[in-house]
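Dropping the structure in here first, questions after.
Of the protein chains in this complex, all but one are displayed in their positions.
And then chain A:
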Amino acid sequence: MAGRGKLIAVIGDEDTCTGFLLGGIGELNKNRKPNFLVVEKDTSVTEIEETFKSFLARNDIGIVLINQFIAEMIRHAIDGHVQSIPAVLEIPSKEHPYDASKDSILRRAKGMFSAEDFR
(Lines give C-alpha, C1' and ligand atoms only; values in the text may rest on other atoms or scores of the structure.)
Protein backbone atom coordinates (compact mmCIF):
# COMPACT_ATOMS: atom_id res chain seq x y z
CA MET A 1 0.00 0.00 0.00
CA ALA A 2 1.21 3.60 0.51
CA GLY A 3 4.44 3.13 2.38
CA ARG A 4 7.67 4.95 1.67
CA GLY A 5 7.29 7.17 -1.36
CA LYS A 6 8.64 6.12 -4.72
CA LEU A 7 10.74 8.21 -7.05
CA ILE A 8 9.84 9.73 -10.39
CA ALA A 9 12.43 8.92 -13.05
CA VAL A 10 12.99 10.84 -16.27
CA ILE A 11 14.72 9.98 -19.55
CA GLY A 12 14.83 13.05 -21.72
CA ASP A 13 16.77 15.75 -23.47
CA GLU A 14 18.61 18.40 -21.48
CA ASP A 15 15.79 20.89 -21.14
CA THR A 16 13.29 18.19 -20.15
CA CYS A 17 15.62 16.86 -17.45
CA THR A 18 16.48 20.38 -16.26
CA GLY A 19 12.81 21.20 -15.94
CA PHE A 20 11.92 18.10 -13.97
CA LEU A 21 15.00 18.42 -11.77
CA LEU A 22 13.94 21.99 -11.02
CA GLY A 23 10.63 20.47 -9.99
CA GLY A 24 12.52 18.46 -7.38
CA ILE A 25 12.43 14.85 -8.59
CA GLY A 26 16.20 14.33 -8.86
CA GLU A 27 18.15 11.91 -6.70
CA LEU A 28 21.91 11.73 -7.01
CA ASN A 29 24.31 10.32 -4.46
CA LYS A 30 27.24 7.93 -4.20
CA ASN A 31 25.11 5.03 -2.96
CA ARG A 32 22.58 4.73 -5.74
CA LYS A 33 22.37 5.34 -9.46
CA PRO A 34 20.62 8.55 -10.49
CA ASN A 35 16.94 8.47 -11.37
CA PHE A 36 17.40 10.53 -14.53
CA LEU A 37 19.24 10.26 -17.83
CA VAL A 38 20.08 13.25 -20.02
CA VAL A 39 19.92 11.99 -23.60
CA GLU A 40 22.27 13.81 -25.92
CA LYS A 41 23.07 13.38 -29.59
CA ASP A 42 25.83 10.90 -28.87
CA THR A 43 23.85 8.80 -26.35
CA SER A 44 23.55 5.26 -27.70
CA VAL A 45 20.25 3.39 -27.97
CA THR A 46 21.79 0.60 -25.88
CA GLU A 47 22.46 2.99 -23.02
CA ILE A 48 18.90 4.34 -23.19
CA GLU A 49 17.45 0.84 -23.22
CA GLU A 50 19.64 -0.32 -20.34
CA THR A 51 18.72 2.72 -18.27
CA PHE A 52 15.01 2.20 -19.00
CA LYS A 53 15.21 -1.47 -18.02
CA SER A 54 17.13 -0.59 -14.85
CA PHE A 55 14.37 1.87 -13.90
CA LEU A 56 11.76 -0.86 -14.41
CA ALA A 57 13.77 -3.31 -12.32
CA ARG A 58 14.08 -0.87 -9.39
CA ASN A 59 11.29 -1.18 -6.82
CA ASP A 60 11.65 2.43 -5.69
CA ILE A 61 10.49 4.08 -8.92
CA GLY A 62 6.79 4.77 -9.38
CA ILE A 63 6.66 6.73 -12.64
CA VAL A 64 9.03 6.89 -15.61
CA LEU A 65 8.75 9.97 -17.81
CA ILE A 66 10.26 9.66 -21.26
CA ASN A 67 10.33 11.92 -24.31
CA GLN A 68 8.29 10.30 -27.06
CA PHE A 69 11.06 10.49 -29.67
CA ILE A 70 13.33 8.57 -27.26
CA ALA A 71 10.50 6.12 -26.56
CA GLU A 72 10.34 5.44 -30.31
CA MET A 73 13.98 4.27 -30.22
CA ILE A 74 13.13 1.65 -27.57
CA ARG A 75 9.50 1.00 -28.54
CA HIS A 76 9.88 -2.76 -28.21
CA ALA A 77 11.03 -2.38 -24.59
CA ILE A 78 8.15 -0.05 -23.75
CA ASP A 79 5.55 -2.26 -25.41
CA GLY A 80 6.91 -5.19 -23.45
CA HIS A 81 6.25 -3.45 -20.13
CA VAL A 82 2.74 -4.47 -19.04
CA GLN A 83 2.96 -3.97 -15.26
CA SER A 84 1.12 -1.08 -13.64
CA ILE A 85 4.13 0.03 -11.61
CA PRO A 86 6.18 1.83 -12.66
CA ALA A 87 3.84 3.74 -14.93
CA VAL A 88 5.46 4.89 -18.18
CA LEU A 89 4.38 8.30 -19.47
CA GLU A 90 5.44 9.53 -22.87
CA ILE A 91 5.89 13.27 -23.06
CA PRO A 92 6.63 15.57 -26.00
CA SER A 93 10.00 17.08 -26.74
CA LYS A 94 10.87 20.46 -28.22
CA GLU A 95 11.47 19.13 -31.71
CA HIS A 96 8.84 16.37 -31.65
CA PRO A 97 5.31 17.21 -30.48
CA TYR A 98 3.21 14.54 -28.77
CA ASP A 99 1.58 12.06 -31.12
CA ALA A 100 -1.22 10.03 -29.54
CA SER A 101 -1.06 7.41 -32.29
CA LYS A 102 2.47 6.46 -31.19
CA ASP A 103 1.69 6.23 -27.46
CA SER A 104 1.95 2.59 -26.28
CA ILE A 105 -0.89 2.91 -23.79
CA LEU A 106 -3.30 4.49 -26.24
CA ARG A 107 -2.41 2.01 -28.95
CA ARG A 108 -3.23 -0.81 -26.57
CA ALA A 109 -6.52 0.84 -25.66
CA LYS A 110 -7.36 1.58 -29.32
CA GLY A 111 -6.53 -1.98 -30.35
CA MET A 112 -9.31 -3.42 -28.24
CA PHE A 113 -11.95 -2.72 -30.79
CA SER A 114 -11.95 -4.53 -34.09
CA ALA A 115 -14.68 -5.21 -36.66
CA GLU A 116 -14.98 -8.81 -35.43
CA ASP A 117 -16.14 -7.67 -31.98
CA PHE A 118 -19.30 -6.08 -33.32
CA ARG A 119 -20.58 -8.84 -35.61
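Just so we're on the same page, a residue touches a chain if its C-beta (ideal position, glycine included) is under 8 Å from a C-beta of that chain, and two chains touch if they have at least 3 such contacts; residues count from 1.
The criterion applied here is as follows: contacts and distances are computed from a predicted model.
From the set "Interleukin 7 receptor", "Centromere protein O", "Exosome complex component RRP45" or "Vacuolar ATPase assembly protein VMA22", the protein name that UniProt assigns to the chain left out of the figure is "Vacuolar ATPase assembly protein VMA22". Contact between chain A and the absent chain runs through residues 1-8, 14-29, 34-35, 38, 62-63, 65, 84-85, 87, 89, 91-92, 94, 97-98, 100, 105, 108-109, 112, 117.
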